[in-house]
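With one protein chain removed, the remaining protein chains of the complex are shown where they sit.
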Amino acid sequence: MRRFVTGIAVAALLLSTAACGSSGGETESDGIDKVKVGVIPIIDVAPIYLGQQKGFFSNRKIEVSMEAGQGGAAIVPGVVSGQFQFGFSNMTSLLIAQTKNVPIKTVAAGVASTGEQGKDFGGVVVKADSPIKTAADLAGKKVAVNTLKNIGDTTVRESVRKAGGDPKGIQFVEMPFPNMPAGLQEGQVDAAWAVEPQLTQIKAAGGRLVASNFVDAAPGLTVAAYFTSTKLAGENADLVKRFTEAINESLAYADSHPDEVRAIIGSYTKIDEKTRADVTLPKWPTEINQASVETLAKLGTGDGIFDGATPDVAKLMP
Amino acid sequence: MRKVAYVLGLPVVLFAAWYLISAGSESFYAPPLRDILASFGRTWTLDRLQADVLPSLLRLTAGFLLAAVIGVALGVAIGLGPRLRATVEPVLEFFRAIPPPVLVPVIMLFAGIGNGMKIIVIVFGCVWPVLLNTVEGVRAVDSVQLDTARAYGINGFDRIRRVVLPSASPQIAAGLRQALSIAIILMVISEMFAASNGLGFTIVQFQRSFAIPEMWSGIILLGLLGFGLSLLFRLAEGRALRWYHGLRAASKGR
């Protein structure tokens, strides 16, 4: 009842005082920090699950637990309010947040493109009999992305530009990744920017890859990163440092043990074994490729996704 | 005059409280009301209203009207036929219990990503209160009235039109009213998937791009919209049910 009253009172009055939750995570008497990480249940976050299993976090007196929300709409607010100590988000969203002065900063790399044309974990696909042969042919077509004005459409535009096409005429439409195989098949869209495991699924159904947009956007593109609130970074630098070390160890381990990655994905997703064996895994370098983030910022500025502002990449970096 | 005071009194008090309490807010997600109001005028220009709010309203209207027709028609049939009711009720209950957001991707598979999909989502979610209330209303029709109608040889469609529907109409109106607010919710939800315009789409877009005052201004607009629609609905209800309210008022001796 009390919670209800609080909740409704806040909802009704839209009070502003609500956002003063705890931010440090709980520290047990034996010095172990309990840390919640907001993630999306996709392949990209396999290293943190692997690191948890391997004890890379408990070694550093961190008891990590993952909170897997869909789409991540809840992750940034959760981190800002201190409900989560860390979160996982794609780089463009973090840049957008930076232009709006959201008090967050990155603490470690999340996931990166493989950098190999045709062999990346995300790409633009079309139906087998589509007249679209190269990225340049996408001009004037209807292309599905999971979120408008984000990393998908800016990088796809770059692919089209590099292939000599005109990205202006592309009509981007929003479609959740899991719907893309059907959307393509039924002709609801001409092309789709898909990531694993849907990419494998589409290719298995005869789909054809026409562009590796992450590869076209920048060499060694950092696609996503782990971040925390500036508040926690200021108040508990030691915890952040230990978390970063643990994540880095996890990333390095995941990068060199693909079989274990494929196995652990089964523990937090429902991707079947065959697909897990077939998907193209991303790269998990331990450093955020700052040059690639600068490029993303430049592309985003050109496409007008920052509402006229220019992101300050340095402020976002650890 | 007094009416105006009643309508505006509490909202004014609440808004004032919000304004004062939030004035010094430094929380990123709960900015001062001053900023929200400032962004309101900036955000909801005529162009925006036309480009985003109008399509939303059109889809809402289409979905709501379709749901009303389907709900009342099915409701009368089910309410009058105990056997039919026994057969289809579990299936209807089953579909009603499925959260519409879960079904959006499924509906998309079959209806594409255009306006049709969004209208179907709205219909799917808001047909239930209409249906349920119609069934209840029809079941509660006075058995004496029904027998009287039968005795006078009023049968079939005439009986539905002259006896069943009027008698059930206050309940149906209650259902429609609920359906309207659910329709607004689903209008927003349907625009969270595969949309490129709409009020819901815009609010989600603001949320994603961390334009928080704009997001709050959108939520306020949504509230205003719901309020306006509900006023319109009450006017229509008042007209359609004049006899019923008249009856009530008459027996209250006013």
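For clarity, chains are labelled A and B in written order, and residue numbers in each chain start from 1.
As a convention for this text, a contact is a pair of C-beta atoms (placed from the backbone, for glycine too) under 8 Å apart; a residue touches a chain by one contact, two chains touch by 3 or more.
In the analysis below, contacts and distances are computed from a predicted model.
Trainee: For the complex's missing chain, which UniProt name, "RNA polymerase sigma-70 factor (ECF subfamily)", "Cytochrome c1", "ABC transporter permease subunit" or "Nitrite reductase [NAD(P)H], small subunit"?
Mentor: Protein name of the absent chain (UniProt record): "ABC transporter permease subunit".
Trainee: Pick from B:21, B:66, B:103 or B:154: which residue touches the chain that isn't shown?
Mentor: B:103
Trainee: Which of these, B:53, B:127 or B:192, touches the one chain of the complex that we don't see?
Mentor: B:192
Trainee: Would you write out the residues of chain A that touch the absent chain, in ascending order?
Mentor: 1, 3-4, 6-8, 10-12, 14, 18-19, 21, 36, 38, 40-42, 67-71, 73-74, 77-78, 80-81, 83-84, 176-178, 181-182, 185, 197-198, 201, 205, 268-272, 275
Trainee: Residues of chain B in contact with the chain that isn't shown?
Mentor: Those residues of chain B that touch the unshown chain are 3, 6-11, 14, 29-30, 82-83, 86-91, 93-103, 105-106, 109-110, 128-129, 132-133, 136, 139-140, 142-143, 170, 174, 177-178, 180-181, 184-185, 188-189, 192, 200, 203, 207, 215, 219, 222-227, 229-231, 248, 251-253.
By our rule, only the chains that are shown with their structure count from here on.
Trainee: Spell out the residues on chain B that touch chain A in their complex, using ranges where they run on.
Mentor: For chain B paired with chain A, touching residues are 14, 17-18, 21-22, 25, 27-33, 105, 108-109, 112-113, 193-196, 204-205, 207-212, 216.
Trainee: Considering the complex alone, what residue numbers of chain A touch chain B?
Mentor: 12-20, 73, 76-77, 80-81, 93, 96-97, 100-103, 147-150, 172-176, 178-179, 182-183, 186, 188-189, 305, 307
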